[in-house]
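Of the protein chains in this complex, one is absent; all others appear in place.
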Amino acid sequence: MDSIRRLGNSHRWSDVVIHRGVARWVEVAADMSVDSRSQIGQVLQQIDDTLVQIGSSKQDLLQIQIYLADLAEISILNDVWDSWVPAGHAPIRVCVQAGLGTGCRVEMIITAAVPEES
Amino acid sequence: MDSIRRLGNSHRWSDVVIHRGVARWVEVAADMSVDSRSQIGQVLQQIDDTLVQIGSSKQDLLQIQIYLADLAEISILNDVWDSWVPAGHAPIRVCVQAGLGTGCRVEMIITAAVPEES
Partner (left out) sequence: MDSIRRLGNSHRWSDVVIHRGVARWVEVAADMSVDSRSQIGQVLQQIDDTLVQIGSSKQDLLQIQIYLADLAEISILNDVWDSWVPAGHAPIRVCVQAGLGTGCRVEMIITAAVPEES
């Protein structure tokens, strides 16, 4: 069995799970009291932070699955996203509307390549 | 090409697909005539059963993506989940509300590490 690396201190879930060179994690905005644009910006910044934490980079993103509370806000998402996503190294992306928790405007599931520990 | 192992007898889908040490499968409650708490309990028990079947364990779960028919029932989910999820070895988890089939209160997509056949 290959080793599994888990980050985070919650009993309920791991913040990040890494297995066979692939990291998986979920992000919602740390501060949900703000509007959609701010929540999207926070989530993308949190992705950057997690990538640094696991020794990966924005160029190594494989897949981002996005849930918006209101799909009408996809133009806001695209606006913030387009200035964030690395040219020539974009992940695949899917974005649909789903029911999210109170105050939550956006939730993302991220899959990224990471170097394996030697 | 690495080998792909498929379990199940349906024409429409495989019950489990295993590739490169990663198993993927979907669970809904076998008995959907019961309430949400019972359906959630069934799904988690079915995950346990599948883990045994594929030679994996609850400590090897990587990711669980949850759809609830009604996100208001997340407190019921958390209650059942918290006594099920293995301390220190939790998968990542995402839970949103989506439209599910008639009578279905919860659906989960599971990703788990499995030992490779030697």
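Each chain gets a letter, A and B, in the order it is written, and its residues are counted from 1.
One rule holds for everything that comes next: a contact is a pair of C-beta atoms (placed from the backbone, for glycine too) under 8 Å apart; a residue touches a chain by one contact, two chains touch by 3 or more.
Quick caveat: nothing in here was measured; it's all calculated off a predicted structure.
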{"item": "Chain A residues touching the omitted chain (full complex)", "value": "20-22, 60, 62-63, 65, 71, 74, 78, 81-82, 85, 87-94, 96-98, 111, 113-115"}
{"item": "Touch list for chain B against the chain that is not drawn", "value": "1-2, 4, 6, 10-17, 19-20, 24-26, 67, 98-101, 107, 109"}
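Please note the rule applied: only the chains that are shown with their structure count from here on.
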{"item": "Approximate Å spacing (C-alpha centroids) for the pair chain A, chain B", "value": "21"}
